[in-house]
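Removed from the display is one protein chain of the complex; every other protein chain stays in position.
== chain A ==
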Amino acid sequence: MLQNRTAQRRRLALVGLAGVVALSLSACAQSQRSADTSNGSGKVGGTLTFGAAGAPKLFDPFYATDGETFRVARQMFQGLVGFKPGTAQAQPDLAEKWDSSPDGKTWTFALKTGVKFHDGTDFNADAVCANFNRWYGQKGAAQSDAVSQYWVDNFGGFSDGAKPSLYKSCTAKDAKTAVIELTAVTSKFPDVLGLPSFVMQSPTAMKKYDADNVTAQGDSFTYPSYALEHPTGTGPFKFGKYDKANNTVELVKNDDYAGDKVKLDKLVFKIIPNETARKQALQAGDIDGYDFPNAADWDQLKKAGFNVAIRPAFNILYLGINQKNVPQLRDLKVRQAIAYGINREQLVKSQLPEGAKVADEFIPDTVTGYTPDVQKYNYDPEKAKSLLKEAGATDLTLNFWWPSEVTRPYMPSPKDIFGALSADLAKIGIKTNAVTKPWNGGYIDGIDQAQADLFLFGWTGDFNTPDNFLAQFFGAPDNRLTTGASPWGQSLADSIKAADAEPNKDKRTQLYQDINKKVMGEYLPAVPVSHSPPALVLKSDIKGLVPSPLTDERFGSVSKG
């Protein structure tokens, strides 16, 4: 019994110790909650929680190109140029209007007045120039393609002069007038300024938090605290916090927003990488909406009373043809046979979501330079067979690649699309070897290293210029299609550059239409397949969100309940 009592005493001591530990812990861990306990529910106000597929890279969109970063940035920032809601059409945002000199190299922006950054700094011409000069003045690791990619893609080099740059200078003529000078004419300007990468950020905050201090180390980059914790813009929401332990990004209402009054108190992005998990979170009521619902779920979600908001299609899926390894593919007739031999009408009807269209050329019809007057390739297997015979390519076996474990906005189910296309090709006598790899696990690499003869690939437009599509595909002869293997590869690239540099708008449109005609009639480097609309899904009580072809949805005007 004596032993029993010691055991009891020991146990008591243990409980006592645990109590002391808990007490001392709570003594040094006071609740840091604010006294304000107002519970944000009700018609005006409230918290909207949106399911995001991935974590934002950071919060300074200049150093990003990914949709997750941009989605958050679009709520906090504004650019000089914005987009008309629901379209890809550029319209004034922080600039009231703009004019260009006759030679197309000098642009004068008249700025909105009375706008302030979240930290109280005035938005004016000096701030505009500070932003332009900051982009132009990037140094060291920050100049990498993976860091300042949109600048490199659209403006070229930096102030160190190592590579030529499109940007020349910015002058603050007066507080509300900024003049931008370019070194050459480009069709992209000023639409390109609508990209989230080129939004206006507070010069004060950028200086205070060392915004340009990007370093490379080993196999990764390190970003400054401005980009991680202190993004400061002019938009309807201010940065709240990024709760990494709970995988949420929280933005709060900007009461001093210069535009229409913001309705929501809080906007939370909850990161749920798994698509099924996002759907279930919506069904369970844990989130108010999410992006890119699987097209196969649209009907089910609609029936359950959710609002499936379909975006206008601003993308393209194409069947890539790489000329490098199979000499027959350098023959236009063979490529045309492939185009005639695949039943795109049927594919769009059976495999793609509502609202998808067959693609006649490599740009959607909302982009300037689109022309209905191109050679069409309506499904005609007999013609395909005879073209193959003429070309002497009746016994063709091609490596046909498709990506596994991925859906892209332009390609909901790669496997099914591959299945349909390869069956069509078999009917005209082209045998295919199926090769499948994970998107990031060898697919893109293999495509870029020209290992595939046929492959599925695509593009989503960043802004409304044909260059944004055409230059991506054919802008250099060394590309995913190896167009350089054909004699026209170089001249196609040159003609795209020439069109981009044409200052006269009408002439430029004409040049692009000519390119589209030639691409479809004389070159056919690949077969455009479809434009497919991506969607987002929302609870029925979420009002005011306008689906955008550029995924440029702004939550400032959105209300809940």
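Heads up, the rule we're going with is that a contact is a pair of C-beta atoms (placed from the backbone, for glycine too) under 8 Å apart; a residue touches a chain by one contact, two chains touch by 3 or more; residues count from 1.
We adopt the following convention: contacts and distances are computed from a predicted model.
Engineer: I notice the complex is incomplete. Of the names "ABC transporter permease", "histidine kinase", "Sulfurtransferase" or "Carbon-phosphorus lyase subunit PhnH", which is the UniProt protein name for the chain that's not shown?
Structural biologist: Its UniProt record gives the name "ABC transporter permease".
Engineer: For the chain that's not shown, point to the residue among A:D160, A:D373, A:D395 or A:D478 touching it.
Structural biologist: Considering all chains, including the one not shown, the answer is A:D478.
Engineer: Have a look at A:E250, A:D467 or A:D500 and name the one touching the chain we're not showing.
Structural biologist: Going through A:E250, A:D467 or A:D500 one by one, A:E250 is the residue touching the chain not shown.
Engineer: Just name the one of A:G114, A:G161 or A:G285 that touches the chain not displayed here.
Structural biologist: For the chain that is not drawn, the touching residue is A:G285.
Engineer: Give the residue, chosen from A:D99, A:D256, A:D448 or A:D541, that touches the chain omitted from the document.
Structural biologist: Of these options, the touching residue for the absent chain is A:D448.
Engineer: Among A:T87, A:Q149, A:N213 or A:S386, exactly one should touch the missing chain; which is it?
Structural biologist: Of the listed residues, the one touching the omitted chain is A:Q149.
Engineer: Which parts of chain A are in contact with the chain that was left out?
Structural biologist: The missing chain touches chain A at positions 22, 25-26, 29-34, 47, 55-58, 65, 141, 144-146, 149, 152-153, 216-223, 227-228, 243-248, 250, 266, 268, 270-274, 277, 280-281, 283-286, 405, 437-438, 440-446, 448, 457-460, 472, 476, 478-479.
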